[in-house]
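Below is one structure. I have some questions about it.
The complex is shown incomplete by one protein chain, all other protein chains being positioned as in the whole.
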Amino acid sequence: MYRKKLQITTREEGDIIDLTPEIRAVVGESGIAEGMVHIFITGSTAAVTTIEYEPGVLSDLNRALSVVAPDGIPYAHDSRWGDGNGRSHVKASIIGPSLTIPVGGGEPLLGTWQQVVFLELDVRRGRTRTVIITVTE
Amino acid sequence: MYRKKLQITTREEGDIIDLTPEIRAVVGESGIAEGMVHIFITGSTAAVTTIEYEPGVLSDLNRALSVVAPDGIPYAHDSRWGDGNGRSHVKASIIGPSLTIPVGGGEPLLGTWQQVVFLELDVRRGRTRTVIITVTE
Partner (left out) sequence: MYRKKLQITTREEGDIIDLTPEIRAVVGESGIAEGMVHIFITGSTAAVTTIEYEPGVLSDLNRALSVVAPDGIPYAHDSRWGDGNGRSHVKASIIGPSLTIPVGGGEPLLGTWQQVVFLELDVRRGRTRTVIITVTE
């Protein structure tokens, strides 16, 4: 097993960051040719998934998440805690914090147009986030 | 590998149960300090994810799931089977039954405000549910 914690900095709600280069690098460092790589997001207002890393579809994804958890409606979380990030929690729970990808020939076996992305869903700006990458045989 | 099947009892649709204490206990029993813990929900009308375990945001999540699969509209599943739980199946498929969390220092590496939750989505009351927890090195 080989594990690395990444720190990433996000600017604002809706940022979508391509983690694929870092994941490839960690898989390379691990020396594991055949196995699995797991990505985990620490925190409850961010998430991980795969998408084609193309600005148009990234904005389409953000819009779709706002259908389920819109801006400008009251959230019970916000009335209790005043954080203003009720929608962020809801979106993060729906997408989820965990992703596993097979590794073959020393590479994550993604499709050509399939990148691994970190979704910053919180309203607080300029956050530092932790992503835990684990490669197993 | 160390595995334990938990039985949990839920009262009604919309119940969200914090599994984190049980998961910590199973990781502890396993004696595995560095590895992964996997949580799996047996059944097609319940799901697992992470969220801040705070009543406000739990109700926000339930409301958001009802945007996608509302009460009070016809479901093809219900017309065929009369179960009345078409919406439960749909929500469960969207959230999913599987979650993997890294284990380090003998603990699941969750964020401070990030708990693992079981979502009871079925309309049938008083169900007993099975959760399979597997710890691997």
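Letters are used for the chains, namely A and B, taken in the order the chains are written, and counting of residues starts over at 1 for each.
Simple rule for what comes next: contacts are C-beta pairs under 8 Å (C-beta built on N, C-alpha and C of every residue); 3 or more make two chains touch, one makes a residue touch a chain.
What you see is a predicted model; the values in this text were computed from it and never measured.
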item	value
Contacts of chain B with the absent chain, listed as residue ranges	1, 3, 38, 40, 42-44, 67-69, 75-81, 86-87, 89-90, 92-94, 96-98, 100, 130, 132, 134, 136
Residues of chain A (touch criterion as defined above) contacting the omitted chain	34-36, 49-52, 54-57, 59-61, 64-65, 67-68, 94-96, 99-102, 104, 109-111, 113-114, 117, 136-137
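Going forward, only the chains that are shown with their structure count from here on.
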item	value
Centre-to-centre distance between chain B and chain A (centres being mean Cα positions), rounded to whole Å	20
